[in-house]
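Every protein chain but one is kept in place in this view of the complex.
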Amino acid sequence: MSGSDDKGDRTLVAKLVLLTVGMFAFGYALVPLYDVFCEVTGIGDRTGVGSAATALPTAIDMDREIEVEFVASVNEGAPWEFRPSVSRMTVHPGKMYKTTFYARNTTDKGLVGQAVPSIAPGLATPYLQKTECFCFTEQRFDAGEGRDMPVVFFIDPELPDYLDTVTLSYTFFAQNRVATR
Amino acid sequence: MSNNRIRKLVAALAAALPALVFAPLAKADWAVNMPKGVTAISQEVYGLHMLIFIVCCIIAVVVFGAMIYSLLRHRKSLGAEPAKFSHSTKAEIVWTIIPILILVGMAVPAADTLIRMEDTRGSDMSIKVTAYQWKWRYDYIDEGFGFFSSLAPEHNRARQLDSGIDPATIPNYLLEVDHPLVVPVGAKVRLLLTASDVIHAWWVPDFGGKKDAIPGFVNEFWFKPETPGIYRGQCAELCGRDHGFMPVVVHVLPEDEYQAWLGDQTAGLTFQDAAMTEETVAMVPATATTAVEEVTVEWNMDYAMATGEKLYNANCGACHQINGAGMPPTFPAIAGSPVATGDVAAHVDVAVNGRPGTAMAAFGPQLSDEDLAAIVTYQRNAFGNDTGDLVTPDQIAAAR
Partner (left out) sequence: MSTAAATHEHHDHHPTGIMRWLTTTNHKDIGTLYLVFSLTMFLVGGSMALVIRAELFQPGLQLVDPGFFNQMTTMHALIMVFGAIMPAFVGLANWMVPLMIGAPDMALPRLNNWSFWILPMAFSLLGMTLLFPSGAPAAGWTMYPPLVLQTGDAFPFLIFAVHLMGISSVLGAINIIVTIMNMRAPGMGLLKMPLFVWTWLITAYLLILVMPVLAGAVTMLLTDKYFGTSFFQAAGGGDPVMFQHIFWFFGHPEVYIMILPAFGVVSQVIPTFARKPLFGYDSMVYATASIAFLSFIVWAHHMFTVGMPLAGQLFFMFSTMLIAVPTGVKVFNWVATMWKGSMTFETPMLFALAFVFLFTIGGFSGLMLAIAPADLQYHDTYFVVAHFHYVLVPGAAFGIMAAVYYWLPKWTGHMYNEKLGKLHFWLSAISVNVTFFPQHFVGLAGMPRRIPDYSTQFADFNMISSVGAFVFGFSQLLFVYVIWSCARGGQKATDQVWEGAEGLEWTVPSPAPHHTFDTPPVIR
């Protein structure tokens, strides 16, 4: 008394189940797609934010000045002292600059931390390139140890005209919050 | 005569009626609309809001008008005979095209405002805003100082369950903080928003919008207040238990007053002292005079207990409760707890470094030695814990 056409039912059910499984997989596919989406909608390509620049600038634009601000945060009250050594720099696009961030482990135990970069506005993310950064690797600190950690960066001369300030922010995460995707 | 009196009475009533109806509406208590705000952007947003509202009202009058007319006239009880038509291509095209035109008319000014909102160029100052469960921290990144901003203590007492305090007796109930954000009038202030734990949102309606503060990421929001005054708002993104209790208060000062305030904050400090500054400014009230008094006070039990109570209620009360009973099992009681009545050094260690893997945060980076000493002293002597221990700032410093 069920389906008028059992074979037709089975085919359709199979297709719909396949669609369901496909959509579940699509949910996971959204993770890499998100990066693509970020690029397309202009949220900025966040994929490159934690890795080194692949191409170096060829020309320096001495006519243009960009303010680069540095801010530092510590996640969830982790026992770190963390701050930029200077709060801002005025830079020319295409030129290399070096600055440092100071971090200190305030406990009497050795700790490992990871700094995660973020750039505001998000649109500027692909244009602030780092050739050397303490954020590329985990940082190990002995009890009470403090040190300056370098960042070498440049602003891509292609930075859109409507931006005059870029903020480079780092958040320090204690190691127990660090995991790999 | 009596006729005359009735007429007078009616006239008086007629005169009083609008007053009776509108008096409550006129009170500030009956705010019914979005504030116009004090920035060019907030006024534009208000304009957009009113425009789309009026457009909706006009459409509503037309659609509901037709519907109500039909409901009144095309009733079976009035002998209406049903018509037979079931479609009209012409009508359907008309009521597809007209909405599209209205929408285009709306989209243009909205996009225009949006473009202006996103233009962060030419900012005069940057302030880093860090959201915590459940308070704000403001860092003036160029001046090199910063401070926490939490719900004001008397508000915090009044908002406890069954506090017995009538909120009506507290001006600006829940919209007052201990240390407000202070900015100069007419400056384009750029906020760099981030969070320490979960997502929060920074919102002052008078500045025309809100922006999320997301842990690990930095977001931008700017405003340019045109009128000095005190502006209030709240965290707008659900951030846990005390989401409703982390207000935002901004004092917009004339330039000279702002410079004076800034001078008080930065007196004798250079940027290299920033780390030290973060800790000390957290406990310094907004006016320098009281700050001097507090610094000169000798460290003793009475002072530690008095300060400790205030700081405990503001920093610990949310979880461990004002009465120290906690909310087991997540938030243990302080009253009679083995930590608060046991070894002093172990107690100090928990307060300074937190308990990793639990909700207990490390307060070392957030509070000064004096503040933490006062809090630990208070915890060891309040709620019947009577240990008699006076914890000193040096003991805190040693545990860092």
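For clarity, chains are labelled A and B in written order, and residue numbers in each chain start from 1.
FYI, contacts are C-beta pairs under 8 Å (C-beta built on N, C-alpha and C of every residue); 3 or more make two chains touch, one makes a residue touch a chain.
Remember, predicted model here, so these are calculated numbers, not experimental data.
Visitor: Just name the one of B:209, B:225 or B:332 that touches the chain not displayed here.
Guide: Checking each option in B:209, B:225 or B:332, the one touching the absent chain turns out to be B:209.
Visitor: Considering the complete complex, identify which of B:187, B:236 or B:262 is in touch with the unshown chain.
Guide: Reading the full complex, the residue touching the unseen chain is B:236.
Visitor: For the chain not shown, which residue from B:38, B:152 or B:198 touches it across the whole complex?
Guide: B:198
Visitor: Write the list of chain B residues that the hidden chain touches.
Guide: The missing chain touches chain B at positions 24, 28-35, 41, 44-45, 48-49, 52-53, 56, 59-60, 63-64, 66-67, 70-71, 74-77, 80-88, 91-92, 95-96, 99-100, 103, 106-107, 110-111, 113-115, 117-118, 158-163, 165-168, 172-175, 197-199, 201, 203, 205, 208-212, 214-217, 219-220, 233-245, 327-330, 359.
Visitor: To test your reading of the contact rule: which positions on chain A touch the chain that is missing from view?
Guide: Residues of chain A in contact with the hidden chain: 1-5, 8-9, 12-13, 16-17, 19-28, 30-31, 34, 37, 41-44, 46, 50, 75, 114, 116, 118, 120-123, 171, 173, 177-181.
FYI, only the chains that are shown with their structure count from here on.
Visitor: As a quick test, compute the distance in whole Å between the mean CA positions of chain A and chain B.
Guide: Result: the chain centres lie 29 Å from each other.
Visitor: Under the touch definition given earlier, write down the residues of chain B that touch chain A in their complex.
Guide: Chain B residues touching chain A: 119-123, 126, 128, 130, 132, 139, 141-142, 144, 190, 192, 194, 196-197, 215-220, 271, 274-275, 353-354, 356-357, 361-366, 400.
Visitor: Can you name the residues of chain A that touch chain B in the complex?
Guide: The contact residues of chain A facing chain B are 69, 71, 73-81, 83, 86-88, 106-107, 116, 118-121, 162-165, 167, 169, 171, 173-174, 176.
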